[in-house]
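Every protein chain of the complex appears in place save one, which is left out.
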Amino acid sequence: MALRTRTAGAAVAATVLTLATACGGSDAPAAGSSDWSLPAQDPTATITVVGIVDPVEEGMNDVIAAFEQEHPTITVDYQFVPFDDLNTVLDSRIPNKNGDPDVFWADMPRIPATAERGYAEDLTDVFGEFTDSFDPAPVEAVTWEDSIWALPIANSSQLLYYNADLLAQAGIAPPPADTANRITWEQLGEDAKAAVDAGAQYGMLFGQFDRYYQLQPLPMSLGGSAGATGERNLTPDITSPEWIRAFDWYGSIFAGGASPRGVPPEQTDPLFLSGAAAYTVQGPWLLPSLVDSGINWGVAPHPVFAGGEAVTPTGSWSLAMNPFSDAKEAAAIFMKWMAIDGGSGYTTHAPEPELPAHVDKEAYFAREVFQTPQGQQAAQILAYETANTAVNRVETVGYIEFEEILGRAFADIRNGTPAEEALRTAATELETAWAQYR
Amino acid sequence: MTLVAPSPDPEVRRSGRAAQRRSWRDRHHDALWAALLLLPTVVAIAATRILPALEAVRSSLFHSLPGGLRPAEFVGLDNYVTLLSTEAFRDTLVRTVVFNLVINPLQIGIALLVAVLFVQRLHLRGLWRTLVFVPCTIPIVGSSIAWGAALGPDGPVNALLAAVGLAPQPFLTSADQALACIILIASWIGIGYWMMFLIAGLQEIPAEYYEAAKLDRAGPIRTFFSITLPLLRRPLLFVLVADTVANFVLFVPVQMLTGGGPESSTSLLMFDAYRTTFGYGSRNLGAAEVVILTVIMLVIVALQFRLLREDKGAR
Partner (left out) sequence: MSTVVDAAVGGATRSRGRGRRLALTVVAAAVGLAFILPAVWILVGSLRPTEDIFASLSPLSWSLFVPEQITFANYVNLFTGAGFGRALLNSVVVCVSTVVFGVVMCALAAYALSVLRFRGRGIVFVVVVVSFMVPFETIAIPLAGLFTDWQLDNTFLGLVLPGLGNGLAIFNLRQHFLGIPPSLREAAVVDGASEFRILTQIYLPLSGSALVNSALLIFLGQWTAYLWPLLITTDLDMFVAPISLARTFSEHAFDFGQNFAGAVLLSLVPAILMFVLQRFFTRSIAETGSK
């Protein structure tokens, strides 16, 4: 449950802090003591950084320039890699053991796998004291087996957007804006179908159909687990009654016509922005295009199951350090600047910052999109969710297999396979895939 | 002593050691020239394809945790045993072979028909040929998006079916139809490409053969089977082998449109190998999958060479 994982996360963070402040005392477990630290004076070095933020379109060049201005002796060679190819490139370069790249973007749910594969340097000694600069969920996400392996630089959440005109056309009341009184999934499904019956092309969309990131809250809202249990989270737990019930509902919205089959995740935004859909569950990154789109839109908190607990997706990118890097001090300075300094250098200097993992969200909420009435409402909801209802994706070294196998199961459920059958097949596949980790 | 290679050089007929010395050079004349002509290419191929491939075969005999950093231990044929004893993998193997048994003749048959059409005398021949050729020039991401949209449940193809009174089809969302859709998309891309090679081959057939057939009062179908096809043997072997390989290593449309689903119905061997290697990071297991794939290809290609081999002396 959300509460359990959050208190667990707080416990981990507290443990890490205690360990760090114990300054390498003999009762600290062998989490890898660093032979380097944050220097008092900047070294002269060049570091290579591999990231997925476009240097021009998303302004990463501006961020790098700002860093180099504040730290003139450190040169950053930022190398952009298309988002889909990050793991291929890292898999090709890190095992060469020549320290290239020094710093790289690391997806939070993959941190246990990244650490286990030996791709990330243990940062606990050097950065353990800074964990209260961040929201609790991102800290938990970058921590694995009591060590910190990356610094969070971004976070995410989800909102329910609706097309006010299409709702009015069907005579549906807009979902309540109060986080204490959210619309239920069941009600949303019915309203979406009603919208379609009244003429909308599509009822409800998910920003990321069939993906674990998007659908994790469904079983968890009913009290189910995040998907794995047991030692090191290597026992699949996706066939519990909560999971089956949640995904019976998921399959039903497609069978019943409230949500379309065959629409890939990448196409949901253009469809909603063109006014073709009544609802979409999507992250805050939809806001800028929404404001420009000219449709009459509103925003509400992420739904729950009736009688269930409010749970929202979360997590995004962090920066990890190559253990073979020969410029670790400079890399650490860069990572600290990006994630922590001045309310996160990345957030304060990006032209259009993303939701930060840093507790200081001022630069983010100062964005133009949050200045309209609906924008302000979105800001309130986001602030609430990231502090209260966010749950990380399941933390396991077998996350990559988990996400992929479940993704296919969800796609099958969407296309008509009964939920229990698809989940049981996935559980069997997962058992086989995880055998090598036990 | 007989000369192995034809040597019409009159100087050779001189007797004695001079003759022997020249005939060594003559005898090895071809080999020396071949070495010279082949050297750059063979070096390039050996360095950029063969050696890394041998390394991949070697790595298939090892096992390590995903990622490439953890040291690998020698396990012999364990990876192969693991793969072949997994039902899902065996299903993938069978599915891949069946897929290729269907798509290769289909693509080449249609490419041949289209090629025959496009060597006829008609207006704007070059334009129509180019239109059919364009699909193979479009980046596969764009093509996949276009076809995914066309075959969507609310897409244009279903709308056309509805217009003629047929029920809308699930296409890519159905375990029964998805693989056929992949065949359709891959064929749409490949037919124009192979057509160009077959057109070149068709144009090589000298007119005299057709004139002789005409004198024998042979109809177009008989002409096609007894004149055109046999004389198309060499380019046809190329197209057959190349298309076989292309279809065995096909995976991007599957990756983009179905992810191997629904219910693993489009999970083909190369897609599975790609996912194992790049998705899961299990290089050794992925290498074993590719070795199996290559062996299957080799067998089929060897059969094709045998089927379309040149009869010695037939010209």
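Labels for the chains are A and B, by order of writing; each one numbers its residues from 1.
To be clear about the criterion, contacts are C-beta pairs under 8 Å (C-beta built on N, C-alpha and C of every residue); 3 or more make two chains touch, one makes a residue touch a chain.
None of the values given here were measured: they were computed from a predicted structure.
Q: With the missing chain put back, one of B:L106, B:A180 or B:I205 would touch it. Which one?
A: Missing-chain contact among the listed residues: B:I205.
Q: Mind listing the chain B residues that contact the chain we can't see here?
A: 5-6, 8, 28, 30-31, 33-34, 37-38, 40-46, 48-50, 52-53, 55-56, 114, 117-143, 145-147, 149-150, 152, 154-156, 159-160, 163, 188, 191-192, 196-197, 199-200, 203-207, 210-211, 213-214, 217, 219-220, 223, 234-235, 237-238, 241-242, 245, 249, 270, 273-274, 277-278, 283, 286-287, 290, 293-294, 297-298, 301, 310, 315
Q: Going by the touch rule given at the top, which residues of chain A touch the chain that is not shown?
A: Residue positions of chain A that touch the missing chain: 48, 50, 52, 54-58, 79-85, 88-89, 91-92, 96, 201, 266-267, 269-271, 273-276, 283, 285, 289, 293.
The working rule: only the chains that are shown with their structure count from here on.
Q: Need the CA-centroid distance for the pair chain A / chain B, whole Å please.
A: Once rounded, the distance between the two centres reads 42 Å.
Q: Which stretch or stretches of chain A touch chain B in the complex?
A: Those residues of chain A that touch chain B are 87-88, 91, 94-95, 97, 113, 116-119, 201, 260-264, 267, 400-401, 404, 407-408, 411-412, 414-417, 429, 432-433, 436-437.
Q: Using the touch definition up top, name the residues of chain B that touch chain A in the complex.
A: My answer: residues 65-70, 86, 88, 148-149, 151-155, 170-174, 259-264, 275, 278-281.
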